[in-house]
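Reviewing the structure listed below.
Here's a slice of the assembly, chains where they normally sit.
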Amino acid sequence: MSRQVDMALMSAHEYRRRLAEPKTVLLLPVGAMEQHGAHLPIGTDWMMAQFIARRVAARIDGIVAAPITYAAKSGVRTGGGNFQSGTTSLDGITLITMVKDIVKELVRHGARRLTIIDGHFENRFFLDEACDLAMRELRMDGIDDARVLKMVYAAEFPNPLIDAVYTDHEFPGLDLEHGGLLETSMMLYCYPEFVQMERLGNESAARFPPYDLFPPRTEWVPASGVLSSGLSATPEKGRLLVECFVNQVADAINAEF
Amino acid sequence: MSRQVDMALMSAHEYRRRLAEPKTVLLLPVGAMEQHGAHLPIGTDWMMAQFIARRVAARIDGIVAAPITYAAKSGVRTGGGNFQSGTTSLDGITLITMVKDIVKELVRHGARRLTIIDGHFENRFFLDEACDLAMRELRMDGIDDARVLKMVYAAEFPNPLIDAVYTDHEFPGLDLEHGGLLETSMMLYCYPEFVQMERLGNESAARFPPYDLFPPRTEWVPASGVLSSGLSATPEKGRLLVECFVNQVADAINAEF
């Protein structure tokens, strides 16, 4: 369980040995560099995706590739908008191409069981497109037995978990869980040294109309950059969330690979 | 009210006169060419987006640009997957660039109030990206007063509407409303001549795991290609849906422009 799981930190010789073992799964965390209010770090999305990927890898003896840190632009209604300072994003076309390149390289190494763990909602269709293109180009190059499982880490939210976490206010929906109770609790559990609870104000959940504007109306977004309240966050709630999501990812991998 | 609303069907001279009127809104419907089971036409997504755009345009004296018919790939869990025959999609990069080009051209004509009506869920982030890039390039070209409002036509679903429509089974969620009760009712109301109710079997809602696979598992998708049941569809339910969505779009436009 204490084996190194990070591909970047192991030697290529070790990596090859690990990849040659039967059924080794290679996990690729994807997040974002995105403002998460005054209390959470800019790297929150990829840090959480990486944390969960490492936990899963430790359990299934997998390998975690270096996380994709710069990724899709932040949506106004799901991340505060890409006009925010600190939010550092790629054009969608760049992201598609970058993820495609990386998936193809990992498959070239011999990986056939890839799992992408996504921690940034706005990556969704760009990751799908990247995977589709990678499969197409690999097929053109004679490789048709590689498979990618792509999963948002908070894909499913069982009711008991919601009840245990949302003790002080209602679950605002995942779209508004940007810097809110879910992420704050998880970060308190995983990376407490980078959470500044004292900077967290009392925010009610943001309210948005059911459409997007370009250029965005910046005044739609609360000054904090946070879309719902993380005030009742605790490390224990974070533990429950992380364990649930780790189980979900591990179950998916076991079901498919 | 009986004025021509379709840009493609009016002369450029007429178009210029209309665009020169105060506050003219230009609507761009976006859909897909995507299988919708045995009972709905392949063009369902863009046909519905166009229908709603025309209704809105008639009400607000707007103009409807030619619909974007070929668009984003179909997701397995939201449209049956892009491996289906009949589903005819663009690569994501192509879609982004095409929509960007069209938006910039419409702004070059003088349009400053654009509204994109989306009828295909998978277009979402590609449209956002296209709008973001168009705004950026227009700004570089000295134009900073154009605005785009982008809205999925079924953005919000009020409870009374759900109650009135889902009389025989529960609302399965929008993801599964592919060829289901919502689209079938709307098509029965808008384009009854292209709906073949007699070909509609008794399908229960599809069930998918909370992740995507590349290449897709084709066996996940029901043979019909439909993700939930449209058996209880009626033109009257379609009318309720269409009127609700037309109101929502018109309200959004009135609020912003």
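A and B are the chain letters, set down in written order, and residue numbers restart from 1 in every chain.
One rule holds in what follows: contacts are C-beta pairs under 8 Å (C-beta built on N, C-alpha and C of every residue); 3 or more make two chains touch, one makes a residue touch a chain.
No experiment lies behind these values; they were computed from the predicted model shown.
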{"item": "Complete-assembly copy number [criterion: all chains share one sequence; 2 shown]", "value": "6"}
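We adopt the following convention: only the chains that are shown with their structure count from here on.
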{"item": "Rotational angle, Cα trace of chain A fitted to chain B, multiple of 5°", "value": "180"}
{"item": "Distance between the centres, which are taken as Cα means, of chain B and chain A, whole angstrom", "value": "29"}
{"item": "Chain A partner contacts - residues on chain B that touch it in the complex", "value": "72-73, 75, 82, 91-93, 96-97, 122, 124-126, 128-129, 131-135, 147-152, 155-156, 209-215, 248, 252, 255-256"}
